[in-house]
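What follows is one structure encoded as structure tokens, with my remarks underneath.
Heads up, one of the protein chains got dropped from this complex, but the rest are sitting where they should.
Showing subunit A:
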Amino acid sequence: MTGRVAYRNARLLDPATGLDQRGDLLTEGGRIADFGAGLFNGGVPDGIETVDLSGLCLAPGLVDMRVLIGEPGEEEKDTIKSASRAAAAGGITAMALLPNTDPVLDEVAGLEFVARRAREVKLVKVFAYGSATRGTEGKEITEMGLLAHAGAVAFTDGTKTIASAKTMRRALSYAKTFGKLIVQHPEEPSLASGGMMNSGEIATRLGLVGIPREAEIIMIERDLRLVELTGGRLHFAHVTTSESVELIRRAKARGLRVTCDTAPHYFALTEVDVGDYRTYAKVSPPLRGEMDRRAVVEGLADGTIDAIASDHVPQDQDQKRLPFAQAAPGVIGLETLLPLTLELVHKGKLPLLKALACVTVNPAAILDLPLGRIARGAAADLVAFDLDRPWQVDVSAFQSKSKNSPFEDRPVQGRPLRTIVDGRTVWAEG
């Protein structure tokens, strides 16, 4: 029997089952063969490689459901290879790529290209969204059936809102045929256009054009009506306002098939972090105020917000070292997803397993992927991390080609030390 690895003395964590105990885990080939306390009480048999984790946490690898990279089209920002390395270094074992590439992922050929590149790179699992509309232009829906067969995990126009109510209605209805999810960037474009940061006192002081919170709220309200009308399945990406959270909370209580995520910057930063025109804090949707930030944390705590995605959007220096109005939005996030999520645990806002669920089994379930679990026979996609280890974010050491992180120098706690995909260690510290 080849490819057997015994991970000993781990704190086994599985948010799907609530498992949190000391024990060992055995992988065989690409699968989890067995796990539990006292698995190797009789000693590890010959022919099995042993890794002593010395009390480190061992959890399902992270599933990042919102990652934008530049391949194809803007390879100078990030490639499938550089992003895969960054993901592996961040404890992420599977990521879903947005279709906002050049060309847009609206054809089977585009998805096949991504799949081929991922096979060549062979680090983490790379999935891709198909665009919901051709060219993400918001007009004609794509060949969702064919794209689904070619591996599209769900459909979205990514960083662009599906703005037309008619198009959204059709996308939700049609995707239902194939049991597929639509993911929306909820922001009413006519209210947000030209905007640079959250509307309010700080934008007014800085003389920057504001984007009202209502741009997000209105779109969520509208789309919830369309979910009701069509019976489709909808996921809202990166919710940022208290009303957004409340609307989705109520929609879920009514039984609508909606889910949502947020990104670390929406619970770890606020509009104050724009400071003196820091373009690294320019994101879409914009950073909001403190009350909204707290509402996002509450939404995570009560389960209204299902997932945390990195919302990784690499931008090179040329697109950030500009006047705020001209700078491109977005932050990199693959290598800070785990520590920033754990920040919520260390601050006592979320229990550890709940926080981990937001970055493992929950996003996997939203995308219908059989991942994010520690179970016998499940894919051996795992991350070993030190929950308590303090470190300081040092972007220059990151694997991502782009360095646009607003978290530079932030003291964080918790660090991935080994990332395992299909039983294979794809990254280990040191």
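The rule is short, and it goes like this: contacts are C-beta pairs under 8 Å (C-beta built on N, C-alpha and C of every residue); 3 or more make two chains touch, one makes a residue touch a chain; residues count from 1.
Just so we're on the same page, contacts and distances are computed from a predicted model.
Name the omitted chain as UniProt records it, choosing among "Putrescine-binding periplasmic protein", "CoA transferase subunit A", "Aspartate carbamoyltransferase" or "NADH-quinone oxidoreductase subunit N".
Of the names offered in "Putrescine-binding periplasmic protein", "CoA transferase subunit A", "Aspartate carbamoyltransferase" or "NADH-quinone oxidoreductase subunit N", the one UniProt assigns to the missing chain is "Aspartate carbamoyltransferase".
Given the contact definition stated above, which residue among A:112, A:137, A:201 or A:290 touches the chain not shown here?
A:201
Tell me which residue among A:210, A:333, A:363 or A:416 touches the hidden chain in the full complex.
A:210
Thinking of the whole complex, not just what is shown, which of A:165, A:218 or A:325 touches the missing chain?
A:325
Which is it among A:46, A:276 or A:409 that touches the chain not included here?
Of these options, the touching residue for the absent chain is A:276.
In the full complex, which bits of subunit A touch the chain not displayed? Write them out.
Residues of subunit A in contact with the hidden chain: 199-201, 203-210, 212, 276-277, 318, 321-326.
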